[in-house]
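The structure under discussion is supplied below as structure tokens; questions concerning it will follow.
Every protein chain of the complex appears in place save one, which is left out.
For clarity, chains are labelled A and B in written order, and residue numbers in each chain start from 1.
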Amino acid sequence: MEVTTAHYLVLSTLLLFIGTVGILTRRNIIVILMSVELILNAVNINLIAFSSALQQIHGQVFSIFVITDAAAEAAVGLGILIALFRNKETIHADEIDLLRW
Amino acid sequence: MPRDYIPILIFVVVAAAFPIVTLLVAKLIRPSAPGKTKLEAYECGIAPETDTRGRYSIRFYLVAILFVIFDVETIFLLPWAIQFDALGLFGLIEMLVFLAILIVGYVWLFRQRALKWA
Partner (left out) sequence: MDAILFSAADFHVLKPVILLCLFGCGILITDAFLIRNRADRWKNAIPALAAQVAVAASLVQHLGDVRSGGAFSGLNGSMQVDGFAVFFNWLFVLAASLAIVISARYMGAEGEHRGEFYALLLFAQAGMSVMAAGYDLVVLFIGLETMALSFYVLVGFLRDTRRSNEAALKYLILGAFSSGLLAYGFSILYGISGSTNLGEIAKAVAARSEGDLALFLALITCSVGLLFKIAAAPFHMWAPDVYEGAPTPVTAYVSVASKAASFALMLRIFLTAFESAAEAWMPLLGAIALVTMTIGNFAAVTQTNVKRMLAYSSIAHAGYILLGLVAGNETGLRGVAVYLLAYVFMNYGAFALVAALRREGEAAEDIDDFNGLYHRAPGYTILLAIFMLSLTGIPPLAGFYGKYFIFLAILREGYYLVAVFAAIYVAVSAFYYFRLIRACWLLEEGEQQKPAQLDMNFGTRAALVACALLTLLIGIYPQPFIDLAGESVLAALR
């Protein structure tokens, strides 16, 4: 069976949904941050698939920037989480309750 | 096309076979004398006292964050390295600018004592 662009699109859409559901339902903030990474990786799969289908380099360049963004987001997220943890000793979204969700 | 990959296949097979063969050969020719003391830690750390699932010091996370940032930035060096000849002097200068910005961040981190363990 030939793997076509459509297959990659299905995969990336699935990843997008898994990530979205993860963000909306999971309670551990580390897992939520991982779900965000899943969404960004779905974007990367899309970009690379299109890039190879179109025989172009643009998509791959875009994906490099998406990877960088994912890393920066993870770093800032962990940094904020550490600051919160120092004040509150929890990483569970349920217990982050000072402001209403 | 697939023929071009045969060297890689051979390489993979050799790489996978090497540890298996050496371990098997060693097992066959070495003397076997098991003992309790042999299983204890010897000059490689202290015997573990608590569960491994305990909390890590928060400093590990800080180091991990800094690592991720500076690690990922290197992917920008890769396209430049591939196109090094085509980009020429311009590419070199541009990369130096990029690295200079990174170094500003590094210097700032250093002054903030973010790299100190204690």
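Here, contacts are C-beta pairs under 8 Å (C-beta built on N, C-alpha and C of every residue); 3 or more make two chains touch, one makes a residue touch a chain.
Predicted model, so just to flag it, every value in this text is computed and none were measured.
Asker: What shown chains does the left-out chain touch?
Answerer: Checking the complete complex, the chain left out touches A, B.
Asker: For the chain that got dropped from the picture, name the residues of subunit A it touches.
Answerer: Against the left-out chain, subunit A lists 5, 9, 12, 16, 19-20, 23, 29, 32-33, 36, 39-40, 42-43, 46-47, 49-50, 53-54, 56, 58-59, 61-62, 65-66, 69, 72-73, 76-77, 79-81, 83-84, 86-88, 96, 98-101.
Asker: Could you list which residues of subunit B touch the chain missing from the display?
Answerer: So the residues of subunit B touching the unseen chain are 86-87, 90-91, 94, 101, 104-105, 107-108, 111-112.
One rule holds in what follows: only the chains that are shown with their structure count from here on.
Asker: Could you pull out which subunit B residues touch subunit A in their complex?
Answerer: 58, 61-62, 64-66, 68-69, 71-73, 75-76, 79
Asker: Spell out the part of subunit A that touches subunit B in their complex, as residue ranges.
Answerer: 61, 64, 67-68, 71-72, 74-75, 78-79, 82, 85-86
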